[in-house]
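Only a single protein chain was left out; the remaining protein chains are all shown in position.
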Amino acid sequence: MTLLGLYNYWIFILLLIVGLYAVLVKGNYVKRMIGLGIFQSAVFLLYITMDKVEGGTGPIMQGVPEPGQLYANPIPQVLILTAIVVGIAVTALGLALAIRIREEYGSIEESDIRRLDHES
Amino acid sequence: MMGTIFDWLSGLLLVAGGFFVLVGGVGVIRMPDLYTRIHAASVTETLGTMLILTGLMLHSGWELATFKLLAILVFLLFTGPVSSYALGNTALLGGLKPELGEQDPPKEGRES
Amino acid sequence: MLIAAGLAILVTMVMATIRGLKGPTIYDRILAMNMFGTKTVLFVAVVAYLYERPDFLDLALAYALINFIGVLAVLQFFQNREARQAVRSTQAVPTTGSDQDGASS
Partner (left out) sequence: MIALIGLITLTLVAVAAIATVMATNLFVASMWFGIFSLLMASNFFILDAADVALTEAAVGAGVSTVLFMGALALTGEKEAIRSRVSWFPMAVLGVLALALFVATFQQPMLGDPMAPVHQHVAPWYLEQTPKLINIPNVVTAILASFRGYDTLGEVIVIFTAGIGVLSVLSFKPKGRQSVSSEALAAKVRGVQHHSILRVVGKLVIPLLMLFALVVQFHGKYTPGGGFSAGALFAAAVMLYGILEGADRSAKAMPEKVMLRLAVFGATLYTSVGLVCMLLGGAFLDYNVLWPDPVVGQYFGILLVEFGVGLTVTTVLVMVFNAFANRPTY
């Protein structure tokens, strides 16, 4: 059971590596943005894993809270709540750049773009 | 007394809903082509959803949450079949042929 | 009972994942995504009761309204694709050879 308490962190590592793999190795720009999305989600998972308190509940109080009531830590939630929307805005910017690159080069593969740059 | 009856009923509905959801899931894996799979998935989307959400409604009693569950149920009953229809329609227009059995079905009645 | 229903939903999610991984056609993947949408609604509703926080049902409500959009966007993309390619090939001036849809593999 002790090891299961670390499972969230391992999945976090896996997602981080998978996302980073897509960003580093894949040559397609849209695929890279998807990889970046997975990478972001990995970080979100790490933060949200931190907020859980055993026996606690979501940090939204119902009426007057009982004295011993535990709540999940709200701070990581606040950070991630804003980060998700910032993440989609940044993804949109990346996709817009990919669209422009496609229009100029006719491709969004890095190898093609390198070749075209080299030729000209 | 009423409480326990509702509890039993809600447990029954939840288990039945879980069963139908599961059956639909098996169907999605086992069925031979897309259209039959859509058919199987629809079971989870209508019958399973209805049973589970009704079970939850009975579980919660007469509260605000009941109305929320009712709203969820209504939305799912509207959107689920419609998106199934849209998917099937798109697949058909996209040129995916349904996998039909032979003209004379075999006597055993086994699929494909 | 709640747990039984929750586990049934989870197992169905696993099955939908298998279908998505196997799915011979692209439509099977759309089907898997569609199934995932509804299953998530049910899952969130059941877990809200498991946690005894029915006020979190708002989330399930949001899902029920939202996941329709994803499926529609996908289908619209699909239906537009052929028309877009047809228009592109008739109207656009052909440029370099590597222009065809970035498919210069």
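Here the chain labels run A, B and C in written order, and each chain numbers its own residues starting at 1.
To be clear about the criterion, contacts are C-beta pairs under 8 Å (C-beta built on N, C-alpha and C of every residue); 3 or more make two chains touch, one makes a residue touch a chain.
Remember, it's a predicted structure, so these values are computed and weren't measured experimentally.
Summarising the interface, chain C meets the missing chain with residues 3, 6-7, 10, 13-14, 17, 20-21, 26, 29-30, 32-33, 36-37, 40, 43-44, 47-48, 50-51, 53, 55-56, 58-59, 61-63, 65-70, 72-77, 79-81, 83-84, 86-88, 91-93, 95, 101-105. The chain not displayed touches chain B at residues 75, 78-79, 82, 85-86, 89. In the full complex, chain A contacts the hidden chain through residues 2, 4-11, 13-22, 24-31, 34-35, 37-38, 41, 44-45, 48-62, 64-65, 70-93, 95-100, 102-104, 108-109, 111-112.
Please note the rule applied: only the chains that are shown with their structure count from here on.
Of the two interfaces, B-C and A-C, the higher number of touching C-beta pairs belongs to B-C.
With centres taken as mean Cα positions, chain B sits 32 Å from chain A.
Centres computed as Cα averages put chain B at a distance of 17 Å from chain C. Annotation: 19 Å between the Cα-based centres of chain A and chain C. Contact of a single residue of chain A with at least two other chains is seen at no position.
Shown for chain C are the residues that touch two or more other chains, namely 55.
Touching chain C in their complex are the following residues of chain A: 28, 57-58, 60, 62, 102, 106-109, 112, 116.
Every residue of chain C that touches chain A in the complex is listed here, in rising order: 51, 53, 55-56, 95-96, 98-99, 102, 104.
Chain C makes touch with chain B in their complex at residues 1-2, 4-5, 7-9, 11-12, 14-16, 18-19, 22, 25, 27-28, 30-32, 34-35, 38-39, 41-42, 45-46, 49, 54-55, 57-58, 60-61, 64-65, 67-68, 71-72, 75, 78-79.
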